[in-house]
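A protein chain is absent from this complex, but the other protein chains hold their places.
The first chain written gets the first letter, and so on, giving A, B and C; residue counts start at 1 in each chain.
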Amino acid sequence: MTRAPAVRFPSARRAAELKAFLEDPANFDTLAMVFNRSSRFGRLQGVKCAIAGRNLYMRFSCSTGDAMGMNMVSKGVQNVLDYLQADFPDMDVISISGNFCSDKKSAAVNWIDGRGKSVVCEAVIKEEVVKKVLKTNVQALVELNVIKNLAGSAVAGALGGFNAHASNIVAAIFIATGQDPAQNVESSQCITMLEAINDGKDLHISVTMPSIEVGTVGGGTQLASQSACLDLLGVKGANRESPGSNARLLATVVAGAVLAGELSLISAQAAGHLVKSHMKYNRSSKDMSKTLAEETDKPKKC
Amino acid sequence: MTRAPAVRFPSARRAAELKAFLEDPANFDTLAMVFNRSSRFGRLQGVKCAIAGRNLYMRFSCSTGDAMGMNMVSKGVQNVLDYLQADFPDMDVISISGNFCSDKKSAAVNWIDGRGKSVVCEAVIKEEVVKKVLKTNVQALVELNVIKNLAGSAVAGALGGFNAHASNIVAAIFIATGQDPAQNVESSQCITMLEAINDGKDLHISVTMPSIEVGTVGGGTQLASQSACLDLLGVKGANRESPGSNARLLATVVAGAVLAGELSLISAQAAGHLVKSHMKYNRSSKDMSKTLAEETDKPKKC
Amino acid sequence: MTRAPAVRFPSARRAAELKAFLEDPANFDTLAMVFNRSSRFGRLQGVKCAIAGRNLYMRFSCSTGDAMGMNMVSKGVQNVLDYLQADFPDMDVISISGNFCSDKKSAAVNWIDGRGKSVVCEAVIKEEVVKKVLKTNVQALVELNVIKNLAGSAVAGALGGFNAHASNIVAAIFIATGQDPAQNVESSQCITMLEAINDGKDLHISVTMPSIEVGTVGGGTQLASQSACLDLLGVKGANRESPGSNARLLATVVAGAVLAGELSLISAQAAGHLVKSHMKYNRSSKDMSKTLAEETDKPKKC
Partner (left out) sequence: MTRAPAVRFPSARRAAELKAFLEDPANFDTLAMVFNRSSRFGRLQGVKCAIAGRNLYMRFSCSTGDAMGMNMVSKGVQNVLDYLQADFPDMDVISISGNFCSDKKSAAVNWIDGRGKSVVCEAVIKEEVVKKVLKTNVQALVELNVIKNLAGSAVAGALGGFNAHASNIVAAIFIATGQDPAQNVESSQCITMLEAINDGKDLHISVTMPSIEVGTVGGGTQLASQSACLDLLGVKGANRESPGSNARLLATVVAGAVLAGELSLISAQAAGHLVKSHMKYNRSSKDMSKTLAEETDKPKKC
């Protein structure tokens, strides 16, 4: 998990000096000692700095055990800011969060450097399953993914939105398991890849999600229904033997469910496409009415 | 509300021909007639096209009464696709959604052209309120907003994320009123501006949110608790006299609440900043513990 | 060509009123008359507004004959600002350019709405040419394009950079023909698509470039060498019979050259890939030295 305070100096030169100090490997052990003292689980992993003139943004990242960890990292960061103030008395702390974190905002820094857990999930779907269950074929799926999820999102100016509907699944699991649903902005960043393998017969599908922010302790995870859901998934509470492994497993559950959701929706759209191509001169509005939900029904979107 | 199918032609030339047809004002009435026939409320407003080679993405936008309107627009789009197939028999419908819509993904097209309702909300906060209630001052607030919400988000590579925590408020209201929480990805796009006015004494604050996707009929709005919340806000169900005005009012409620949330959090961070500057050589860890929540408490994030 | 001044009002409400005025079709003829009076060629095409609180950004777009047109549009915009001041006396003109234009900056608004000329260029490359001339095959080219130009750029957080090296060609032609080389930032925005057609035998390649900013009169086009280059391309000076067609033809020359450049580099990389796969256990550093230029040579980049 990350948190990036913004501080201001009288000059860019001074901001650069703190940046150099923070990124010097020789100082890491000291910083980690200061950072780590307020939590049993929060352990500093690194600091990445960005500058805008005399303003410095310091993105601290730390492991957080089985917690999502925002408070943990905020406390550690406060420790470090207090510590730095002695050596950098001209440092003016503007805000404990300077938006380089970046929490609950769509930002490239999360897409590129990750936040929370970074997960890749993959599956091979055999040719016969594609045909009999998904009612389509590998080539149609691969083409649709390129035209919609890659090129379509590219022309839309997407940032991390190279998928069909990851947000639907992330939002649902987040609410069900007591996560912070406001974080699905970045937690649902996802690139979905579909590739033909085994001489074009079978389908390789994957979802890559760099910023899944989840925990199995703290916050909404303690509510009755949410706690029951975590229990059902086998990830309730803190993992005593291997701290953090419950939260990591939950992140993989999210990614796995997203993969299933992507496969399902993309196949439905591809099948619709094929069906319509085949029926080009033989459509009935009746058939259409079956594939589209009624006006006021809960929509099935993408 | 918008929906953008992706279609493919044998050549880019043919794709450009359909683009020219759709964007010709002379054809709008015909397209609208076809689009509108499946709904009492969905009324075509415009079509915007993007091309990637021989693939065409057509972003249809329509008014949707008091519904969020995804199904409405999807049905209208299907009508148009069926209609176009006759004149463009070489048009291959790849997907009813080609991601230029763009639903539940962070995309510049929503940030620039809007989706759902586009709302600007503003307020003037008097000097004495800033001092007595918010415990800070106008200059500190204005500077913090520039360094955090504008410059900080700029260095983070944000897309529509020029705010402190709009997503918190959007997610909360969406869940409470039966909206689709997966849509807070783009519904929480927001730029927060803080400016000194009246010779620097008072504060002008605004939030600009181009993509708030809400409805007061259909979907989760019919559930008991959610329906009660809508009733409490005075926007339950369809507005008979002025279709769409309930949904529009709900969107302004969202924006107004976001403005309050921005003011609150930014002030807290600015006050923390001032407090710490003042206490630079007189800090106590005890004071710090008051301003930071406990490790496992529900975090107050930004 | 576009230009977007920024103006500020006392309130967002007032900013919205001007926005409504500018976007009302009933007012277009008046605005166009005011805008057009300072140039024989600059003709207003539309106005698109964006708001950030009480600040309004008005993106005027106009045709510009055979000129690139920045001065033309700036003068027209100044005319309109002067005109509006009478009816909106509380309008404070902050800057003739408010960066929503957006000139010489990487911005989604150009990628989505275009600036200058928007061009799509396509070609079909026969199977035998792919094999004999390009020394590779269709499938390898298509896969490389997906992995590099679509997915690779997506993970890099690209904005309009879904190509191999469009900027090389744009910069070269811009310098040779007297264009403004600072504008290649947005003029080189490009999505390159490679698709297998005719049952996978042949290759369909296209480049889509929405923001090529060129002119054949004014600026550097009058210099001797640059003027000679334009003459050589058959697009020198103003086209008397069909104003603007010389500039449009130049834009297509740019796109055509980019297509050739993309095909060349992607093929070279794909061939390298194949060669290396085939030579996996039989490489010689000598062979490598042939494919990579010497340390201080002009690099052939991508």
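A few points about this structure:
Criterion: a residue touches a chain if its C-beta (ideal position, glycine included) is under 8 Å from a C-beta of that chain, and two chains touch if they have at least 3 such contacts.
Bear in mind the structure is a predicted one, so any value in this text is a computation, not a measurement.
Taking the complete complex into account, the chain left out of view touches A, B, C.
Only one residue from C:K117, C:K148 or C:K236 touches the chain missing from this view: C:K148. For the options B:V47, B:C62, B:I169 or B:I191, the residue in contact with the chain missing from this view is B:I191. Touch with the chain that is not drawn comes from one residue among B:F35, B:F88 or B:F162, which is B:F162.
Within the set B:V34, B:V124 or B:A154, the residue that contacts the chain not displayed is B:A154.
Within the set C:L44, C:A108, C:C121 or C:I205, the residue that contacts the chain not displayed is C:A108.
Although one chain is not displayed, chain A still touches it through residues 10-13, 15-16, 50-55, 108-109, 111-113, 120-122, 157, 159, 191, 193, 195, 197, 204-208. Residues 108, 111-112, 146, 150-151, 153-160, 162, 191, 193, 208 of chain B touch the missing chain (whole complex, contact as defined above).
Looking at chain C, the residues touching the absent chain are 4, 6, 8, 39, 50-52, 55, 57, 67-68, 70-72, 74-75, 78, 82, 85, 89, 92-109, 111-112, 143-144, 147-149, 151-168, 170-172, 175, 180-185, 188-189, 217-220, 269-270, 272-273, 276-277, 280, 283, 288, 292-299, 301-302.
Operating definition for what follows: only the chains that are shown with their structure count from here on.
If you sketch which chains touch which, every chain touches every other chain without exception. Residue numbering shows that chain B and chain C use the same positions for more than half of their mutual interface.
Between chain A and chain B, the centres computed from C-alpha atoms are 20 Å apart. For chain B, the set of residues touching two or more other chains reads 50-52, 55, 108-109, 111-112, 157, 159.
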